[in-house]
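With one protein chain held back, the other chains of the complex are shown just where they sit.
Showing subunit A:
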Amino acid sequence: MADFTAEVFQNEFLPDGGTDLHAIVRVTSTGASAAGSGTAPIAPGSAAEVILIDTSGSMGRRGVQAAGEAAKAALAEITDGTLFSIVSGNGTAQIIYPYSHQGALVPMSSHTRGEATRAIEGLRAQGGTAMGTWLTLARQIFATVPHVTKRHAILLTDGVNEGETPQSLAAAVQSCIGVFQCDCRGVGDQWRVEEVRGIASALLGTVDLIPAPEEMAAEFEAMMRASMARGVANAELRVWVPQGAELLFVKQVSPTLEDLSSRRTEVNPLTGAYPTGAWSDESRDYHVAVRLPARTLGQEQLAARVQITLGGEPVTQALVKARWSNDEALTTRIDPAVAAYTGQAELAQMIQDGLAAKASGQDEVATAKLGRAVQLASATGNEEMTTRLRKVVEIDDADTGTVRLKKGVTKIDEMSLDTASTKTSRVRR
C-alpha cells in the first residue's frame, strides 16, 4: 500500500495585525506504483484505459498513421489485465476496439492487444473535430465499469474544436469531471492550447505539445507508462481552516500549476476537498493561502490542516501554523518555497497573458507581459523558460524586462512556450 507523507514550508510568524498566511505543503507518495503496476499483472478489472485518437480529415494519412503508431506504443505499455478501449474521433466518436460484441472494454492480453493493433491499422482520416463527443463516449465507456476506480484516458488531437460549439464542449468536459482523468496531447500547430488545456486541467491531466507526428509514439509510450505507474486512485486533498478564517486559494504549484480553488467540494463548513486524481510514486506541492483574524502578539493558532485522504480516510496531514510576533527578523522573512512558487505562478500568468495579447494584436500589452515574464524567469534562474521566451522575444535587458517582440516567430514556438508555462521547477528547501 502506498505511503503518503506531507511537509510544510512556511513562515508561521505574522506581524502585529497580520492576517494572511502562505504555506507550501509538499505531499510525497511512496509505494504507490507497486500498488498498481510494475512486474506483476494487475488484478483484472482494477483499472481502465481509453485512448481517444483524432481521425479528422486534417490529420491526413501521415498523421493518422503516426497516431496509430502512437496508439500501438501505448498499447504495449498497458499492463495485462487492464480494461481498455480505443476510440476514433472526428465529428463524432466511435469505438474501434473492442469489437461491438465484446462490449465497451476488454481486459488487455496478448490476444486483445493483437486485435486492437489490427483495428488501429484500419483507421482513416476524414470529417471534422468535435472533442466533446469523444469525451462523452469515453464517459459512457467508463460508466459500464462503475466498480473500476482508476480510470484514465489519453486524448490526441491536431486541430481546433470546430465541429461543435464551445458550450457543447464545456458541457461534455463538465460531465466527465470526476469520472476519469485525461492527459491531452496536441500534434502540430493547428490546435488551440487554451482549449485543450481546459480539458486536461478539468480532468486532472497534463497537456503538452507534440511538434511532429513521428514523435507521437514516444510520447504515448511515456504517458501510458506514467498512467500505469499510478497505483493510487482518487486521492483527495482536504484543507481545513479555523472558524472565522478565509481560505484565499488552494493551488497545485508542482509539478504543474493548477488553481484548485474552484474545484472545492465541502466536507463540512470548515473543510473543503479537492480532487487530485491518481498518484504514482511522486511528490506534489500545494500552495495554501489563509486569511485569519489577527490575534494578539504572542498568540498561536492552527491556520490550516492539509490532509490527503483515500476513500475519505486521512493518510497524511500537515499543520500550517500562525504565530503573531513583533520580532521583525521573524515576521519579514518570506519562505523561499512560497516566494519561488509565487514567482512561478506569476511567470505562467504573464506568459499566457502575453501570448494571448500577441495573438489578438495587442503588441504593447504583449511586450509588457512577456517582458515581465523574462524578468521573472531571469530573476528566478529559470533558464529553460528563458530559452523558450527567447524564441518569442528579443531580450534587450532581462533585469529590467526590456524586450521586443520577435518577427516571424513560428507558431510551434509560441505554443511550446504556452504549454510549458504551467510546468514549474521544483523548489528545494
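Simple rule for what comes next: a residue touches a chain if its C-beta (ideal position, glycine included) is under 8 Å from a C-beta of that chain, and two chains touch if they have at least 3 such contacts; residues count from 1.
Following the convention adopted for this analysis, contacts and distances are computed from a predicted model.
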| item | value |
| --- | --- |
| Name per UniProt, for the chain absent here [options: "Acyl-CoA dehydrogenase", "Cytochrome c-type biogenesis protein CcmE", "Serine/threonine protein phosphatase PrpC" or "MoxR-like ATPase"] | "Serine/threonine protein phosphatase PrpC" |
| Contact partner of the left-out chain, one of A:5, A:19, A:283 or A:349 | A:19 |
| Sole residue of A:225, A:295, A:406 or A:423 that reaches the chain not shown, by the stated touch rule | A:295 |
| Residue among A:246, A:328, A:363 or A:383 touching the omitted chain | A:246 |
| Sole contact to the chain not displayed, among A:6, A:74, A:303 or A:373 | A:303 |
| Contact set of subunit A toward the excluded chain (per top definition) | 17, 19, 240-246, 269-270, 291-303, 305, 317, 319, 322 |
